[in-house]
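Note that one protein chain is taken out, while the other chains of the complex remain in position.
Chain naming follows the written order as A, B and C, and within any one chain the residues start at number 1.
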Amino acid sequence: MSKIYQHIKEEAYLANMQLPELNLVVFTFGNVSAADRDLKVFAIKPSGVPYKYLTPDKMVIVDFDGNTVEGALRPSSDTKTHAVLYKHWDHINGIVHTHSTYGTAWAQTQRDIPIYGTTHADHATSDIPCAPPMDDDMIKGNYEYETGFQIMNCLKDKGLSYQEVEMILVGNHAPFTWGKTAEKAVYNSAVLETIAQMAFLTEQINPKALKLKDSLIRKHYERKHGVDSYYGQ
Amino acid sequence: MSKIYQHIKEEAYLANMQLPELNLVVFTFGNVSAADRDLKVFAIKPSGVPYKYLTPDKMVIVDFDGNTVEGALRPSSDTKTHAVLYKHWDHINGIVHTHSTYGTAWAQTQRDIPIYGTTHADHATSDIPCAPPMDDDMIKGNYEYETGFQIMNCLKDKGLSYQEVEMILVGNHAPFTWGKTAEKAVYNSAVLETIAQMAFLTEQINPKALKLKDSLIRKHYERKHGVDSYYGQ
Amino acid sequence: MSKIYQHIKEEAYLANMQLPELNLVVFTFGNVSAADRDLKVFAIKPSGVPYKYLTPDKMVIVDFDGNTVEGALRPSSDTKTHAVLYKHWDHINGIVHTHSTYGTAWAQTQRDIPIYGTTHADHATSDIPCAPPMDDDMIKGNYEYETGFQIMNCLKDKGLSYQEVEMILVGNHAPFTWGKTAEKAVYNSAVLETIAQMAFLTEQINPKALKLKDSLIRKHYERKHGVDSYYGQ
Partner (left out) sequence: MSKIYQHIKEEAYLANMQLPELNLVVFTFGNVSAADRDLKVFAIKPSGVPYKYLTPDKMVIVDFDGNTVEGALRPSSDTKTHAVLYKHWDHINGIVHTHSTYGTAWAQTQRDIPIYGTTHADHATSDIPCAPPMDDDMIKGNYEYETGFQIMNCLKDKGLSYQEVEMILVGNHAPFTWGKTAEKAVYNSAVLETIAQMAFLTEQINPKALKLKDSLIRKHYERKHGVDSYYGQ
């Protein structure tokens, strides 16, 4: 086994292990990948292997066309979705897919998650988009590959950049998130789950709740991510 | 004490101990059995014994007619339901009964759990059936024995095979699940609880949520369980 | 300090320590007492002392008129409610008061908890009663003492025996439970919380859910508590 992939195997391993710790998965319902853009490959969780049996060496190395480059195990069944996104989005190095409870429930409703508060605006300036389910021929065809395009097309249709909104719901399915690192992508999955739970509760408590006004959205997003941001060190 | 049942006692013990770990039971509200088809017996949790006091040797060995074969303790009060299902279903070796929170709430509503997403379709192609409560004379008669028939009749009425849907709700009561091993049956109990919670949330967020379309049901079920499945190792 | 109360101090201490373990209290929002009927006293948690600082010796010994018999600390502010119940109900040796989340929410609605399933029927044959809030003069007078009578009167008005239903909600306040031992009373508090959560979910999932029919209520209650019970060892 070559050593050149060791860093992304380690990164993918550590990021995968965060999923059960953050209560984002039960059993094997999730996967994280970590990419190296110079090598044009990513390391991803093997399919169906329980988290407690994972090790860095069990991560599978896959290229951006979805071909396995190295690894004794079969990669995650969602591997092609990861590959498509890495191929088309130059500035991400981590992708996460989970079936986290509240995020998945929203996906099952086929509704975008409305932006109700600053917790949401700290991380995105728009509703969290929900991509519609795919056409039957896409489902019957190269399903996981088409899922990647469904995600990209949804953002395009809504005029959103993958660098501003780093999370999406796939209708009737579940959330995908991404980021500059695998760790950041996992962070986004946990943020999405929190936002999804709060939005659910907000509508239960006040079915007429209004969305956050634009000045607050801009303020919270900019203080964390803008050119004059003053959050963090 | 004979050694020939040691393997199913161990299996039943380990599977029972998973129930509190997976937050599927409080106190003694659940039981798991593990069967040996050659010996035509199963090992089951003793009745009313807290999980922390369980040991493999406390498991009770029962035949498929519900007669105790070996064991110092009284078997679970639900033993006859297990016996009936083992007797009639040749291809299962594990059965679980819990009062898990969301699964039991659905059972109390007497509604099937609608198939709203791929988390559900990864495990079953139909709604999770809810058997109606039994007639009064069945309840007053051999209650736990009749519960087994109520489960089997419900599947028959809905045209479902116990090999395709490995979980059911008994109306106003609680869930039962089964599988090729006791461990798989416990897995199914946890999956059912997850599906039940997600379906509850889905309807709260969108009372007009639609069920998953057939192409997605088939795709997700087949990629995990079909002849050309590509999930897992 | 006399040794004659050591056994109930130990019992009350252990039972109090179960409350945080079972997630039934935050901070100091709960108390358990354990009585000795021969000595006509009970041991109860001191008021406002965090659970982590409790020891058996910090328990306060109080007689059935609510007078402190032994102890350096002030007893729970709810002590007189415990005293009234011990004085009037001969067959209980443990009482618990918590502000557990779901039980308290039901109390705040002033509704009885409907009997929707066998989890409930395994422990009580009726709805869990909710006593109405007291008249203003009772509240301004000997409040905690009157709370005991409010509980007893509620059961009397509904024709219920404290030996068949070992739990109650006090309207706009929170649950009280009791039993043959302090440990059993704590068990009943956890059962009440479980029943309360399931009933909440049941009504959310199906606002037209029907109560459990009488044959199932009798069957489940009798198999656990009747003369021919066959649950447990």
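We adopt the following convention: contacts are C-beta pairs under 8 Å (C-beta built on N, C-alpha and C of every residue); 3 or more make two chains touch, one makes a residue touch a chain.
Please read these numbers as outputs of a predicted model, since none were measured by experiment.
Chemist: What shown chains does the left-out chain touch?
Modeler: A, C
Chemist: Return the single residue from C:D38, C:D90 or C:D136 that touches the missing chain.
Modeler: C:D136
Chemist: Check the options A:N67, A:S161 or A:Q204 and report the residue that touches the missing chain.
Modeler: Candidates A:N67, A:S161 or A:Q204; residue touching the omitted chain: A:Q204.
Chemist: Pick out which of C:Y5, C:F42 or C:W106 touches the chain that's been left out of the picture.
Modeler: Result: among the candidates, C:W106 touches the missing chain.
Chemist: Need a quick check: the contact residues on chain A for the chain that isn't drawn.
Modeler: Where chain A meets the chain not shown: residues 116-119, 187, 190-191, 194, 197-199, 201-202, 204-206, 209-210, 212-213, 215-216, 219, 223, 230-233.
Chemist: Over the whole complex, note the residues of chain C touching the chain we left out.
Modeler: 26-27, 29, 46-49, 73-74, 77, 99, 101-102, 104-111, 133, 136, 139-140, 143, 172-174, 200, 203-204
What we mean here is this: only the chains that are shown with their structure count from here on.
Chemist: Do the two copies chain A and chain B share over half of their interface residue numbers, or under half; same or different?
Modeler: Different, since most residue numbers here occur in only one copy.
Chemist: From the C-alpha centre of chain A to that of chain B, how far is it in Å?
Modeler: Between these chains, centre-to-centre, one finds 33 Å.
Chemist: For chain A, give me the residues that contact two or more of the other chains.
Modeler: In chain A, no residue touches two or more other chains.
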